[in-house]
Structures are given as structure tokens and as C-alpha cells.
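This is the structure, below, for whatever I ask next.
One protein chain is absent from this view; the other protein chains keep their places.
And now, subunit A:
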Amino acid sequence: MTQVTERATRLRSQAVAGLSGFARTWLVFIGAVVVWEVATRLAESVFFPPPTEIVSTALQLWFSGPASQLFLSDVVFDHILPSLGRCLAGWAIAVILGVGLGTALGRSRTGMDYVGPLFAFFRAIPPPTLVPVFMVLFGLGPGMQVATIIFGAIWPVLLNTVDGVRAVDSVKVDTARSFRTPTPYWIGMVVLPAALPKIFAGLRLSLSISLILMVVSELIGSLNGIGHELISAQRAFEFPLMWTWIVLLGILGFGLNSLLLAAERRVLRWQPNRNNDG
């Protein structure tokens, strides 16, 4: 009897805690949407449609497909998925190149002395300005976009990896040497794990850069994709449509970042202070 009531109170307190956590996370967000709704309805500007209108446009735009496509419309397959694909492909290639090169350079004694200035120079170039260059090289299309994303997203990963692999604790270096650890195990079980916290910081930064460059490259030169649709909507004065694409970009950025954070939490759960730094 008491056990049952105890469990009930525990469940209730859990539910309350969950609700208050949810409220803390979303209260300001929901408040902002409500204010936006009211403000736009009062202003009645064609440039600023109310959120409800944006949402209904979005639902119509994305979920009006046949059941065989899980109700997803052609727009999803023609524009959203290709955009996402290019973004993730560019990011993945940047990550592989960045971690690989960064590990090699960071563990070599003089590597960074040679290429450091070159990197500093390349990193200083704002990647969108290279879109015209890549357009000449690859023409309009995915090649140019992926190249732009790689060029912009590689630096945080590369430089953080260099930093991380350099900072392997000297006693751990000696320990690995004293066991005559073969290079693959040395890199895979000592150097990379030691550098992972730094690498993840780079991954997060480069993921948001990837998303930005995906849109920018599509705004400038593309035949499809989210950026292309966004600029077309704007040119056709279809402002609710334009806003749906902007909202979608927000959702994508939020979603991708959440996924990466979840992956980071899993991979780095060995860190002593993981659980109490939110």
C-alpha cells in the first residue's frame, strides 16, 4: 500500500520535474512565437506573414505527397534531401580530411612549422567568396557546393585535431612506448581518444559552417536546393513560402546540432565531469 503511494509520488515528482524542465527549455521560445504571431497580425505586413500562416504553408509544401512517398511531397525529394546530402557529404569529407591531416601534422614535430602560415592564409579567406572560383572549376551543381563546404568546414576540425593530438600527456606517451604499442593502436587507442574532446568542439563548429555554406552556395549558384528555392520564392514575392525555407533551415540546424551533441555525449561519456556540465 505504502509502496504504491510512494511510487505514485515518485512518478508525480518525476513528471513535475520533467514538465518544469520542458517549460524552462521552451517557455521563452513559445512566448517569442506568440509575440511574433500577435505582432505580425497587428502589422499586417506582406513581408512578415504570421507564424501560423508559415506553418500551414510549410505543411502544404512538404507533406502533400502520396502515401507511397510517406506523404512527403516532391519538394522534399527535389530540394531538401539533395541540400542535406550535399551539406552532410561536404561535412563528412571535411571531417575525414581534417582529422587525418590534423593527426599527421600534429604528431610530426615540424609539420605545422611548414604549413602553419599557409593554413592561416587560407583560413582567413571567407569561404563564400570562393563560390565564384569553384563555380568556374566545377560548374553549377553539387561539385561546386561540396567543394565550398569542404573548404569552409575543414579548418576548425583540422586545427582542433592538431591541438588535441599534440596535447597527449607525457606519462601516457611513455606508457604506450613502454608497451611497444604498434602505430595503429597508438593512434587509435591513445592519440585520438585523448584528442576527442577538442575534435568534437571542432566538429560542432564545422557542422554549423557546413549548413551556412550549403545555403550560401545555393543562393548564389544552384539549380535546386533549399537556398535556390528560398531565393526563387523571394523573387516571386511569395513571402510565406520564403519564410518556410528560413524556418526549415532553423529546424535543420537545431536538429543536426542535437544529433551531434547526443553522439558526443555517448562517445565522451568516459570524461569525469560529463554529467554535471549540462
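FYI, a residue touches a chain if its C-beta (ideal position, glycine included) is under 8 Å from a C-beta of that chain, and two chains touch if they have at least 3 such contacts; residues count from 1.
Keep this in mind: contacts and distances are computed from a predicted model.
Missing from the rendering is one chain, named in UniProt as "ABC transporter ATP-binding protein" (options: "ABC transporter ATP-binding protein", "Ferredoxin", "MHYT domain-containing protein" or "1,2-phenylacetyl-CoA epoxidase subunit B").
Among A:G85, A:P193 or A:G253, only A:P193 touches the chain left out of the display. Considering the full assembly, A:Y185 is the residue among A:F22, A:F47, A:F77 or A:Y185 that touches the omitted chain.
Touching residues on subunit A toward the chain that is not drawn are 169, 171-172, 174-175, 177-182, 185, 189-190, 193-194, 196, 270-272.
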